[in-house]
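With one protein chain removed, the remaining protein chains of the complex are shown where they sit.
All chains are identified by letter, namely A and B, in their written order; residue positions are counted from 1 within each chain.
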Amino acid sequence: MPLYQVLAQEGSLSAAQRDRIAQGITDVHLDLAGGLRQFVNVVFQHYPAGCGYNAGVVGAPMVIGGNIRAGRDQAIKTAMLEAISVLAIEVSGISPKDLTVSIGDVRASNAMEGGHILPEPGEEAAWLAKVGPLLGLAA
Amino acid sequence: MPLYQVLAQEGSLSAAQRDRIAQGITDVHLDLAGGLRQFVNVVFQHYPAGCGYNAGVVGAPMVIGGNIRAGRDQAIKTAMLEAISVLAIEVSGISPKDLTVSIGDVRASNAMEGGHILPEPGEEAAWLAKVGPLLGLAA
Partner (left out) sequence: MPLYQVLAQEGSLSAAQRDRIAQGITDVHLDLAGGLRQFVNVVFQHYPAGCGYNAGVVGAPMVIGGNIRAGRDQAIKTAMLEAISVLAIEVSGISPKDLTVSIGDVRASNAMEGGHILPEPGEEAAWLAKVGPLLGLAA
């Protein structure tokens, strides 16, 4: 956590494009929401042509959904949504109208990394000092 | 947004069945929740046989999850759940006990289309007048 899931039509993103989107989302998350780089996950899920629909007819929507720990200000989330939208449009070349980006707020207490409940936003340092060694991470 | 994700076993839905389900979900959404047809996305994600479990054993559950903008009355959401359930059972021929349909409420301020924060339910017309031309949509 955070987990960003990118849902896109098969063949619409090359490995190089995925790399840039994954790195970009990771950077946006860390710059704006903070947290630990180690825990930023991005997963691309591709659906076959013919399995995406827009306005009731076959299309090729791209949907990026991020689940992040709750507690960030709305202004931060708005800036994240904007930066991720710009990134995805720029890298993929998708028509803006085919891109949806959303953020879901997940309470830190409802998520674990490696079996340890996540810290609240801002409490990562103390958490990492305690849990990092158990997970083989640098404190 | 809205995004409806249909999770089903590979081979369980033909293209014609997907068409009918996608059109039907889109119609149900617009009839009951309102909003803009252009922004209704439906994506089918298929899992291989053997990757779906029900009650702890291999099965073929079909799960439809919709993320819609928060703010609709419960009665509207109940009617949407019912209409989508009836549609999916009728079109797919699935046993009702294998079908789950759920709706998640996403705050409009937590989602963007083409880089623009979504309007609250009911404020689509003003939003479309402003944003539509930027996205190449009819106002």
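In the analysis below, a residue touches a chain if its C-beta (ideal position, glycine included) is under 8 Å from a C-beta of that chain, and two chains touch if they have at least 3 such contacts.
All values reported here derive from a predicted model rather than from experimental measurement.
When the whole complex is considered, the residue among A:V40, A:A60 or A:I103 that touches the unshown chain is A:V40.
Counting over the whole complex, chain A has residues 1, 3, 5, 15, 18-19, 22-23, 26-27, 37-46, 67, 104, 106, 109-115, 117, 134-137 touching the chain that is not drawn.
Although one chain is not displayed, chain B still touches it through residues 7, 45, 47-48, 50-59, 61, 63, 65, 74, 77-78, 81-82, 85-86, 89, 95-105.
Here is the rule we use: only the chains that are shown with their structure count from here on.
Computed from the mean C-alpha positions, the centre of chain A lies at a distance of 21 Å from the centre of chain B.
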